[in-house]
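The structure follows.
Note that one protein chain of the assembly has been removed; the remaining protein chains are unaltered in position.
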């Protein structure tokens, strides 16, 4: 079962600008070697359950090292027999609409 | 760091009535021994990261055994030096408002 | 179509303790007159789309008055021909499992 997982993780004790902490997570995600896609509200990664959850845990451990309250949202779409959906889900919608949706 | 985790997990290939599958998850949660609280939109459990994530994984493995597409939402609130928040968060709001909010 | 809506709304610029702001939202929710249920991770309300969204908007307007960054999560479950699900969804699971899940 291939898993698409989107998540965002934010410290609540560091004020309203948190890009320093988000950047550290993105560095961990990038080094995981899993396919990922950053969007304005979170990051989508693709892999097996254990693989994608390990990345989230690594980001949590890092944030846990110097933050005292952490908020995290995770959204998962798991589907049997389908890989590469990090690209194909968008392409399928574009094909149906016959439109390029990310100009 | 104590973690409050709320999650809901739903098969997308079993039609609009999914209580059979939700019940199986609740049975797994109940048997985990962790404090939990069921609400109309999900279940909140409390524990360390590894503990609460193991419960979610166990529910996923069970659903994965006979469902071909699974959607899952997870919301996490982790806070240093605070245990028992599964009860105390609600009590704090009720104290501030001087009202019983779950009549 | 009856809507169950769970939401949580948090300022990001007020430090890690935000119960003052959450309490104000609960007061607005309570005064809306809609059925609601507070849990450790959010509040579930039931009504028509316009009704439940108005409550969320009222909470946002209040928080907007003195906060400069706001994070909000909304989860919706809408189902035709079913009212009173704020109570019946939990009861159905308890009936299937033949267990009281909120001891």
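Letters A, B and C mark the chains as written, and numbering starts fresh at 1 in each.
Everything below uses one rule, namely that contacts are C-beta pairs under 8 Å (C-beta built on N, C-alpha and C of every residue); 3 or more make two chains touch, one makes a residue touch a chain.
The structure displayed is predicted, hence computed values, not measured ones.
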Item checked: Residues belonging to chain C that touch the chain removed from view -> 1, 49, 53, 57, 60, 64, 68-81
Check: Considering the entire assembly, which residues of chain A contact the chain that has been omitted?
Finding: 4, 6, 8, 16, 19-20, 22-23, 26-27, 30, 37-42, 44, 46, 73, 75, 77, 79, 85-87, 89-90, 92-93, 96-97, 99, 101-102
Margin query: Touching the absent chain: which residues on chain B qualify?
Written below: 10, 12-13, 15-16, 18, 68-69, 71, 73
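Convention: only the chains that are shown with their structure count from here on.
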Note to self: What's the rotation angle, in degrees and to the nearest 5, for a C-alpha fit of chain B onto chain C?
What the structure shows: 180
Item checked: Where chain A and chain C are represented by their mean Cα positions, the distance between them in whole Å -> 26
Next item on the list: Can you check how far apart chain A and chain B are, centre to centre, with Cα atoms defining each centre and the answer in Å?
Entry: 21
Notebook entry, point to check: Where in chain C do residues touch two or more other chains at once?
Noted result: 16, 73
